[in-house]
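The structure that follows is given in the form of C-alpha cells.
For this depiction, one protein chain was excluded, whereas all remaining protein chains were kept in their positions.
Right, chain A next:
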Amino acid sequence: MLKIENLHAEVDGKPILKGLTLAINPGEIHAIMGPNGAGKSTLAYTLGGRPGYDVTGGSVDFAGQDLLEMEPHERAAAGLFLGFQYPVEIPGVSNVQFLREALNSQRRNRGEAPLSGGEFLKVARAQADAMGMDMDMLKRPVNVGFSGGEKKRNEMVQMGIIDPRLAILDETDSGLDIDALRVVGEGINRIMRTPDKAVLLITHYQRLLDYVQPDFVHVLSAGRIVRSGGKELALELEREGYGALAA
C-alpha cells in the first residue's frame, strides 16, 4: 500500500530524512519509535505534503500512485490520514462545518456524491459516541479550548468520519489519560484493523502497543530506519532504551 524508497527530505534547507526505506502492506500495523528529533514527525509531514518539507531524493508509492506528485488534499482523497502530534486550533470554524467540508471535498474528488447535512450528522454522531466525545464539542470551533487529550480524541473522531485507507498517527497516545488511551487504542483497532487498511503508528511508549498490537516495529534514528523487528522489539526498547542500538 505504501512503499517508501530511500527517501531524503529537508526542512528549511536542513537534511532530516537521510535515506529512509519502508514498505507497508494492506492489513499491517507498523510502529515507529525513536529518539526525540530523529525525524518521525518530519516523515509524517513529508508524507502528508506539508509546505516547507522538501523531498530531495527517493520515491513514495501509495496504492500505485506517486504520492509525492500529489497535493495534500489529493493525498487525503486518495485515502491518507495524518493524525497530528499537535492538532491545530481553528477559531471561528466549527468541527462539524470543517469535517463535513473535508469529507465532501474528498468524496467529490473521488467522484462520489456529497453527504447532506443530516447524513453527515449521523456519521459524526456515531463516531463521536464511539470515542466518548460529546456532540456539543463537535459544534465548537476546531480544537479551540480543547485539552491536550481532547484534541487527540478529536483526531480519532475525525479519522472515524473520514475512514481512510492508511493512517499515519504521530504520537496520538501522548497526552492521553489511562482511560482515554484505551478508548483511542480500541478506536484505532475498530476503524483501521481490516485487511484492506494499514496504520503507521509513531509512538514513544509501549502502552499504546498493548492495545494496538503492531505487526512490525521500526526504530528511526538520525533520519533512517536503523532496526526493524516484531512487537517484541518495542518491549526490548522499553527495557534497554535507544542507547544500546548505537552499540
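Note that in this section a contact is a pair of C-beta atoms (placed from the backbone, for glycine too) under 8 Å apart; a residue touches a chain by one contact, two chains touch by 3 or more; residues count from 1.
Throughout what follows, contacts and distances are computed from a predicted model.
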By UniProt, of "SufD family Fe-S cluster assembly protein", "Sarcosine oxidase subunit delta", "NADH-quinone oxidoreductase subunit NuoI" or "ABC transporter ATP-binding protein", the chain left out is "SufD family Fe-S cluster assembly protein"
Contact with the hidden chain, among A:71, A:196 or A:232, goes to A:71
Which of A:90, A:123 or A:137 touches the missing chain? It is A:90
Out of A:162, A:181, A:217 or A:234, the sole contact with the unshown chain comes from A:162
Where chain A meets the chain that is not shown, the residues are 48-51, 71-73, 75-77, 82, 84, 87-93, 97-99, 101-103, 105-106, 109, 141-142, 158, 162
